[in-house]
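Below you'll find the structure I mean.
Of the protein chains in this complex, one is absent; all others appear in place.
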Amino acid sequence: MTALPEVGTRRFRMPAASLGAHAGTRLSVAILVALGILTLVALFARLLAPYDPVQPIGALNLAPGAEGHPLGTDSIGRDILSRTLIGVQVSWFSSLIIVASGLVIGGLIGVAAGVFGGWVDAALMRFTDLFLALPGTLVAIAIVAALGYNLQNTLIGIAVVWWPYYARIIRGEVKSFAARPHVEAARVAGASRTRIVFRHIVPGVVPTAIVTASLDIGNVVLLLAGLSFLGLGQPAPAPELGADTARNLSQLLSEWWVPVIPGLAVLVLSLLSNLGGDAVRTLLAKRR
Amino acid sequence: MTDVATVRDLEVSLVRDGVRSDVLRGIDLSVRSGEILGMVGESGSGKSVLALAMMGLLPTSAQPRVGGTVGIGDTDMVNGRPDELRAVRRNELGVIFQDPMTSLNPTMRVGAQIDESTHDSAESLRLMTAVGIADAALRFTVYPHELSGGLRQRIMAAIAVAGRPSLIIADEPTTALDVTVQAQVLDLLRELRDEFGCSVVLITHDLAVAAQIADRVAVMYAGRIAELGPTEEIIHRPTHPYTVGLLRSRLSLDTPRDRRLLTLRPETASAAERLKGCAYHSRCPLAVEQCGVEQPPLAPAAEGTAEVSSTEHVRACWRSVSDVQGYTHDTLDAPPIAAAPSSGASDATQPAVLITGLTTVFTLKGGGRRRRQVHALRGIDLSVAAGEAVSIVGESGSGKSTLLRVIAGLAPATTGRVQLAGRGAQMVFQDAGSSLTPWLTVGDILRERLRPLKLDRAATARRIGDSLEAIGLPETVSTLRPAQLSGGQRQRVALTRATIIPPSVLLCDEPTSALDASLAASVLNLIRELRSSLDMTVLFVTHDLAVARLMGDRVVVMTQGTIVESGEADAVIRHPEHEYTRSLLASVPEIGVLS
Amino acid sequence: MFRFILRRTGSAVVLLLVLSAIIFVLQAVSPGDPVKAYLGANASPEAIAAKREELGLNAPLYAQYLRFIANLLHGDLGQSFRTHRPVLTDLQSFLPATLELVLFSFVVAVLLGVLFAVSGSLRLKGGALFRGPLLLLAAAPPFLLALGGIVLFYAQLGVLPASGRGVDSSSPTGFVVLDSIITGQPDAIGLTFQHLLLPGVVLAIAPAIAIGRILRSSLDVTMSADYVRTAESKGLTPFAVLRRHVVRNSIGPGLSMAGLQLGFMFAGVVVVEQIFSWPGIGNYLAGSIPVSDFPAIAGVTLVLGTVYIVTNAVVDILQVAADPRLAA
Partner (left out) sequence: MTSRNIRKLVRTGLAVLAVVPMLALAACSANGASTTPNAAPSDGVLTIGLLGDIGQPPDPDVYYANNGLAIVLNTYEGLVQYKNDVDTVEIAPRLAESWTVSPDFTTYTFTLKSGVTFHDGTPFTSAAVKSSLQRRVDVDGGAAYMAAGVASVETPDDLTAVVTLSEPNSAFLDYLASPFGPKMVSPTGLAANAGSDNAQTYLQTHDLGTGPYELSAVEPGAKYTLTQYDDYWGTKSPFTTVELPIYSDVSSLQLAFDKGDVSAIVAALPSSSLDKYDGNPAFNSDMLPTLQSALVTVNPSKPFFAEKEARMAFMQSIDQKKLVDQVLGARSEPATTLYAKGMISDGSDKQNIEYDPSVMADYAKTLPEGTPMVVGYASGNTNAEQMANIVTANLQTTGIKATAQSYPTSQVFGWANDPTQGPDAFIDGNNGPDGGNPYMWGHVFWDKTGGINYFLCDDPSTDADLNQAVKTGDEALFAKAAQTYSATGCYLNLSYNKDWVVSQKWLDGVAESHNIGANELDFSLLSIAK
């Protein structure tokens, strides 16, 4: 019996794993390990980076493979490897922060709406729909443009428009679980309201939330890169993948590696996180 | 007399959540033109897979491996080319699936869905009338969700008979329907056969249903045919222990109320060793060592005598017919259950449940402004004495479940009031599986019930262990999650949760409707025992009159939110007063008791 | 159905009001000295003061707000600090180009998405060979993708143009494809499509995946539905089953995701237009950001927001049309 989702939630079915419904478990694990390594690299980027990312330390525009500069140097003589490492750190953790913020804010609102129902639900969801119906990215741009261009404001801008997506999904899940017999059973068995919420409903929502979030990171990585491409990200000289690509784009035809390498880093990030999302889904599906 | 379908040592193995298992293990049978063949078996016996295999529609997602042949007309549904199979489905086959709601395209007008088979609206309309749909022209343009269950199933039937198929495969066509509608659908099938002269394969888990209209019955067990023969033969002279078991564990309107219900021995053997010999041997009361090692072939039942009849009635068992039939004749008597004591002691001052002028109205919020009011209960007055057991019978929508939910405090009382005695009420739900929180262990679930007692760890553990033991579950179960339990075990856990602290009133909402006959019987036994041992009042909701009669000292018949009849169980069954009760009784599929 | 359309339109209007409110608040808090940007570096202090007065930047906030709303109602989005033209005029000249690009790209995205979903759901042979690359490209930052495309197809192979729309974009309607069709210039049509191709595809890839994934999952759900089995039991050809029974029941989520993606595309177009020198609203926005030309930024947000809100209303209505059960 395919239950028919209500008007609001239908927009947010979880996307199918792009790698066929059930990617091999081993593959999934491998992908997650890769992600773990990536995160470690990002975490210890400062230690791994051979040089200070913002200081000119070598000749200008050395091609990759140059002595001491495996990825070469940029037009200011900064070590591209170092900049890319730090850039990965910035982009990766920024994306995680955004997704986390969405998960937390959206989660709270979604759970509240789903649990209390009634006018609370109505009010919260009206609010959420309102945000959903606005063109998020544009609003984000407007916000950053208003607050001033820097990474912090960019994160704020995105976070402001990012949570409703989660609120919707989580609220929908909460509602569906709340309607399950086991919740009624718990009620009859005399479990307190809070207990029902946190032991009989929320745990069921977590997997969906996790999968949704992990599938989302990739988008955020790209969005961030795009915004900093437009100059809404880290102001120079701080390293940031999107911005580094954008600023040095003029060199594409003379010293291609300067803009291309950070761009590739973005590609790897978002690709890995996409695959990661699917992997998470697969593994959770297997566990179910 | 030619056969419309011939199945020759059909073997099918499917992958279910990652594990490949043999679902059909050498099926041989043929469907004769114009006959109704009943396929009977518990869930998991492979009967539905057989149906799909006959249509050549085994789910690709299950990566089926198929051996043998299914001949329909002169096409082999196993090895034929896709377009050939489609041709057969178009011209030779008609299908009726279990759930008419999900089996019809929700976004397509029913007429159009019939047209897909008839390619001619006039014909479609004619068929709709033929399958007994009043003012077909009107209904032609509605969507499935705008029709009642019975009508939907009739639409399915119209689709099935479209193009005058030589064979209609009906897979549990009645299970999702109310008793009264069930009867109608069965009649419909018979009429279709008579009118269109097609054969029908009727797949069902209920011997009685098959018995009502089938010419021949095939009893399936674990992917093989245990016994196959004329309905009369199977019902009255079963020659396979399993058939015997089914017949005896089946609940009927004259099953003795004062005795334990007879049940099949629960499965103990592992899948591997079951499949070594006769799959039934581990549960078979008559098993001999040969049964455990060698698969019995399908052989004529009538011992070596008239060759003619030999094809009629076949069985797969090492024991001789006489042994089996001998067995069926002795041990009619089952041990009596401890007579519910309290029913006598109903001099209890105040009743356990007192319901006065109870009405409940739901407002369904259709999208947008449109709201619909549903009067689920229209003035219920009911008083249940302490220790009494009352069965509430009714069809879906009669409000019986709502009544129970109101008592349990899950649904609101719009007017009127419900009073419960001291220790309040606990409830056992229809689908035990979904009534247990999937991610909590049995232990967690039970512990939750015990929290008010503020016991220390050890005590709690002991209490849980004991009550599990009491209900016939190993203590180790407490570390498992519901998904790791069998259906029967889950229902037992649910019962434990309800009774680990004995309530005054135990509310049972069709606790057995999802279980196989034998399992159901054992659960019912359990409830009755608990009732007497824990001295509980029981309110038992069911759609099955036979069950109602067995579980209740008193039977209350409900329809459209009101109580139409109430009285001592046998009285209501034997001498129904309200005509609704009569119609219910009339439509109960019955088969004579074992002679 | 009708009442639903009515209600949906109503909510759209409300949303527009909210959007405009947000824009104003942002406008109020936006820093930087627009007037300097407006008059240029060497402008005299007197001129600056005068300009501030003229733009009402000295008035108290509430006054500015009233002014803003009033202007909005008159379709006055203020004047761009950068181009010195009324923002509305700018948008009028840039919007058609963007709409044309986005719509084209949207069609491409939907096609790719459907291909992605169907090839996956029906397990078509070699489907993976199509999905793999698509997935990978979708993970690439658009600006890299765009430049890669230019270098490859324009500089190296010389098969596709890399910038502009090919024909005079100040044509009657601004929709050059439309115009060249109206005025019946086949060569012009060909030219415009040549120019649309590269940016269109680059912009389409990411949304295609998003749509494809959603569609894929709802397809998988529908494929395993009982009524599909019923349809098969009628002996319909796989295609007939897909067309008559699967599509309609699985299109819903795809539709709404498509609507959602349209919103993202209107943002993504900013990057793409910049690299392909597309004379559109995105390029205009990209030019406005560095100089904090807030009226322009606000205007773009408002207009694209409107387009987005309207399209989504349409999508919802389509969806109800597709699935009668949603009607209310």
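Per-chain residue numbering starts at 1, and chain names A, B and C are given in the order in which the chains are listed.
Simple rule for what comes next: contacts are C-beta pairs under 8 Å (C-beta built on N, C-alpha and C of every residue); 3 or more make two chains touch, one makes a residue touch a chain.
Just so you know, these numbers come straight off a predicted model, no measurement behind them.
> Any idea which chains on screen the missing one touches?
When the entire complex is considered, the left-out chain reaches A, C.
> Of the residues C:66, C:107 or C:136, I need the one that contacts the missing chain.
Result: among the candidates, C:136 touches the missing chain.
> Give the residue, chosen from C:26, C:87, C:117 or C:162, that touches the chain omitted from the document.
Of the listed residues, the one touching the omitted chain is C:162.
> Which one, C:50, C:178 or C:221, makes contact with the chain that was left out?
Of the listed residues, the one touching the omitted chain is C:50.
> Can you say which of C:27, C:121, C:233 or C:283 touches the chain missing from this structure?
C:283
> Which subunit A residues would touch the chain omitted from the figure, given the whole complex?
19-27, 54-56, 60-61, 75-78, 148-149, 231, 235-237, 247, 249-257, 260, 263-264, 267, 271
> What subunit C residues would touch the chain not displayed?
So the residues of subunit C touching the missing chain come out as 31-34, 36-37, 39-45, 47, 50, 82-85, 90, 93-94, 97, 128-129, 131-133, 135-137, 140, 144, 147-152, 154-156, 158, 162-165, 168-170, 273-277, 279-280, 283-284, 286-287, 290-292.
Assume only the chains that are shown with their structure count from here on.
> Which whole number of Å gives the spacing of the CA centres of subunit A and subunit C?
It comes to 22 Å between the two C-alpha centres.
> In angstrom, rounded to a whole number, how far apart do the mean CA points of subunit B and subunit C lie?
So the centre of subunit B lies 54 Å away from the centre of subunit C.
> Give me the residues of subunit B that touch two or more other chains.
Residues 99, 102, 367 of subunit B touch two or more partner chains.
> Residues touching two or more other chains, restricted to subunit A: which are they?
Correct list: 2, 7.
> Write out the stretch or stretches of subunit A touching subunit B in their complex.
By the definition above, subunit A touches subunit B via 1-2, 6-7, 180-191, 195, 199-200, 203-204.
> Give every residue of subunit A touching subunit C within the complex, in rising order.
Those residues of subunit A that touch subunit C are 2, 4, 7, 10-11, 13-16, 18, 20-21, 130, 133-139, 141-143, 145-149, 218, 222, 225-226, 229-232, 242, 245-246, 249, 252, 260, 263-264, 266-267, 270-271, 274.
> Please give the residue numbers of subunit B that touch subunit C in the complex, ascending.
55, 57, 59, 61, 85-91, 93, 95, 97, 99, 102-108, 116-117, 143, 145, 156, 159, 366-370
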